[in-house]
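Heads up, one of the protein chains got dropped from this complex, but the rest are sitting where they should.
And now, chain A:
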Amino acid sequence: MDCKLAVSLMHEYLDGDLLDEETDELKQHLAECSECRVAFKQLEQTDMLLFAVNHRKPPVSDELTARIMQSLPKSKQTHVWWTWLKRHPALTAAAAFFIILLGTLPLWNEGPEMIVKGTDLDQVVIEGNSVIVPEGRTIAGNLTIEKGQAKIYGDVEGNVTVIDGGIFQASTAHISGQVQSINQSVDWVWYKIANVFSEVASP
């Protein structure tokens, strides 16, 4: 056995992985080689010292646990929210919408585009930021306008909702549903929630 192999076997011995026959071979080499005997003794002592140093460990700060617990994210509210959602799958869409809304709120006043939503949009006339329902025309459903003016001269067989805009109702106007004007983002959120929830609730 050469010394290089002997050293390698010493490490295996210290790992507790040396087979009996290899141990015998190592012993035989150690008996013959004084250099390896010194190396083995040193390795064994190193090994023992390393384990022994373990018995003196620096004390751990007493308030460490408290500090760790305080450093954790404060509330589990989102988890509660999602758990609640999982139990009420029918509301998931509404809730997801709610979350998306909350996420987009800061952008509320940005972007000048007017948005018009409704069923019979071919019945409306759009001039600039005004949405006009001319006299004699009928919208068979809801009309929602964002960032625009509603000018109703004709009939709306549903709700008219204006968000960040205004409503003009002529004396000829007939609106069978509710008229709502929403100008604040908070109102908007509640409007959306109420709206989506009622959509979810209706078959």
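Note that contacts are C-beta pairs under 8 Å (C-beta built on N, C-alpha and C of every residue); 3 or more make two chains touch, one makes a residue touch a chain; residues count from 1.
Keep in mind that, in the parts below, contacts and distances are computed from a predicted model.
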Which of the following is the UniProt-recorded protein name of the chain this complex doesn't show: "RNA polymerase sigma factor", "ABC transporter permease", "PadR family transcriptional regulator" or "Copper metallochaperone, bacterial analog of Cox17 protein"? "RNA polymerase sigma factor"
Kindly state which of the options A:Gln28, A:Gln45, A:Thr138 or A:Gln178 is in contact with the chain not pictured. A:Gln45
Contact with the hidden chain only, please: which chain A residues? 7-8, 11, 14-15, 17, 39, 41-43, 45-47, 49-51, 53-54, 56-61, 64-65, 67-69, 71-73, 76, 79-80
